[in-house]
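Got a structure for you, written out below as structure tokens; questions coming shortly.
Just one protein chain is left out here, and the rest sit where they should.
Chain nomenclature is as follows: A and B, assigned in order of appearance, with residue numbering initiated at 1 for each chain independently.
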Amino acid sequence: MNDLVALVVQQSLNGVYLGCLYVMVALGLTLIYGVLNQINFAHADFVTVGAFAAFFTVTRFATKALGLPDAGAYLLSLIVALGVGALLGLAVNAAVFAPLRRGDELRPLIATIGVSVLLENFQLWLFGPIPYQFDSPFSRETIRVGRIFFSAQSVLVVTVSALAISALYLFMRFTFLGKALRAVAQDRETAGLMGINPNLLIGLTIVIASALAGMAGALLGPVLVLTPFAGASVIVKAFAIVIIGGFGNMQGTILAGILVGIIEAFTVQYLGSGLIDLVVFVLLLAMLVVRPTGLIAERKEENV
Amino acid sequence: MIRAQGLSKSFGGVRAVQEISISVPEKSIFALIGPNGAGKSTLLNLLSGIYQPDSGDLSFDNHKLIGVPAYARVRLGIARTFQKIRLFKQLTLLENVRAGFHIHQDAPFWEYLLHGSTGRFQRESLELLDFVGLAARANERAGALPYGQQRMLEIARALATRPRLFMLDEPAAGLNTAEMEFLLERLEQIRDRGVTVLVVEHNMDLVMNVAQRVFVMDHGVALFEGAPREVQANPRVIEAYLGGEFAA
Partner (left out) sequence: MIAIAVVAALPWLITTSYWRGILVVCAMNVLLALSLNLVLGYTGQLNLGQSAFFGIGAYVSTILVKTYGWNFWLASLAAVGAAGLLGLALAAFAVRLRGHYLAIASLGFAVITYQVLVNWEKVTEGVRGIYGIVPPVRGTMALFYLVAGIAVVVYVLMDNVVRSPVGDTLRSIREDEVSAASLGVNGAIWKAFAFGSGAAIAGLAGCFYPGFVGTLVPDAFNIVESFTMMAMVIVGGMGTMIGPVIGAVVLTFLPELLRGFGESRLMIYGLALTLVVLFMPGGMVQAWLAVKAKFS
């Protein structure tokens, strides 16, 4: 395997690894948009909360109190982060989305911006501004195939996210609840008339989306600079992915997420890490100009 | 006055309007009717500029309208109302109508910057509100009005542009009998003031009692054109409406 090919493959795989992380975050956003036509600005902050929850589970709780080995502690933290995310989602739904169900579509957006600022500063108060070092036990082990290196962590991430995404996909496609969710996404009123309780389902969606975000935080912990404002750097890319993939479009989001991950991997390699956000957002703006509805477009005519 | 020749418009495979040629005479009330889905609203949107046609010609008093965006047609003298009422809900009735005078506000910008409101068109706005019977509620929020009055407010606001051609998209929808009477009287008065009125309607009462000329559409194509009585008697028109809605 010559040098260039090895490099390309390595970076592509790194990109897939990153991409899976971003997909986990973006999927939640796109799910919420699909069902509720709302953007949860605080979504990325759920990720941060999840990361912190996982961090403290690992460092304080699991190893000290329960005496679990490192690996076990980390895996436990994933579950904890999942739960914390779910709870947060429940709270935000009850406080923001449910009361603002009717009317102006921009009010909930602004409300979630408020929640985002609130969460960030709340965490700032709790944890302070200095970054935390979140080491996953899996990061230390590397696997080697030929000239390509993976860390065990990346394998874990890809596996977990693949599992989560498939589970979600199967759920949406084949279970009653999943189909009901899609019905609500397409036409809330009619779904309601058919005996489905849309509010319950919307709440469920938000909980699932937020749980995903929380768990993504646990997985992202080792990669992020873990401060209360970590969400800000993630949300940028999450939005880019959701728009590039198409709001409310699961396949598109997955595709776009992997794509952004790969772009980031190559950008870091050739242009340095400082320019990632720039590249991604220039791409995003270009996308908005050319094809606002995303890669896999859905046509929506304005009815006059 | 407004003349369309071979106008066509498709939306992703659905041919909403096919080769329609229509000529609206001046200073009359012209009705555009047809069953649901006939393409009437699409045609009106083509005339007002919200859609550009895929093919065909469109002109207004020798001005070519193809490529001219909706907002620019207003200066030429074309105004319209919408099927789904689109008012400025947070503004008062007076402010709504005043906003309609937009194209007549011709003071230079620095005058607004330095002196603020020039107070123009206050009186005319109130007159228009009076014309539709809403002068008493001038300072109420438009969103608070009952449906029928919202309709009339929309008409007053559109009249502020001082149009020569006034197009209404299903103005009678949702009105009770008294409100409809009122609407019909207003339309006749508008015509008597020299404005050409084009009405897209479902409601036969309005059409038959008030229109001079009727144009019937179905499935995007022209079916028949003539005086109201002729239209009523035409077998093809009757057939098109059988099984559909005859009177809204």
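Here is the rule we use: a contact is a pair of C-beta atoms (placed from the backbone, for glycine too) under 8 Å apart; a residue touches a chain by one contact, two chains touch by 3 or more.
Computed from a prediction, not measured in an experiment: that's the story for all the values here.
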| item | value |
| --- | --- |
| Hidden-chain contact residue, picked from the options A:Val8, A:Leu124 or A:Ile143 | A:Leu124 |
| Touch with the omitted chain, as defined above, among B:Phe30, B:Tyr51, B:Phe101 or B:Phe224 | B:Phe101 |
| Contacting the left-out chain in the complete assembly, out of B:Val68, B:Leu91, B:Ala138 or B:Leu184 | B:Leu91 |
| Absent-chain contact - pick from A:Val47, A:Val80, A:Val96 or A:Ala213 | A:Val96 |
| Chain A, residues in touch with the chain not shown (by the definition above) | 33, 39, 95-96, 99-100, 104-107, 109-111, 113-122, 124-125, 128, 229, 232, 236, 239-240, 243, 247, 274-275, 277-278, 281-282, 284-285, 288-289, 292, 302, 304 |
| Missing-chain contacts mapped onto chain B | 48, 50, 69-72, 74-75, 79-82, 86-91, 95, 98-103, 105, 107, 109, 112-118, 120, 154, 157-158, 160-161 |
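Going forward, only the chains that are shown with their structure count from here on.
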| item | value |
| --- | --- |
| Mean-CA-position distance for chain B and chain A (Å) | 48 |
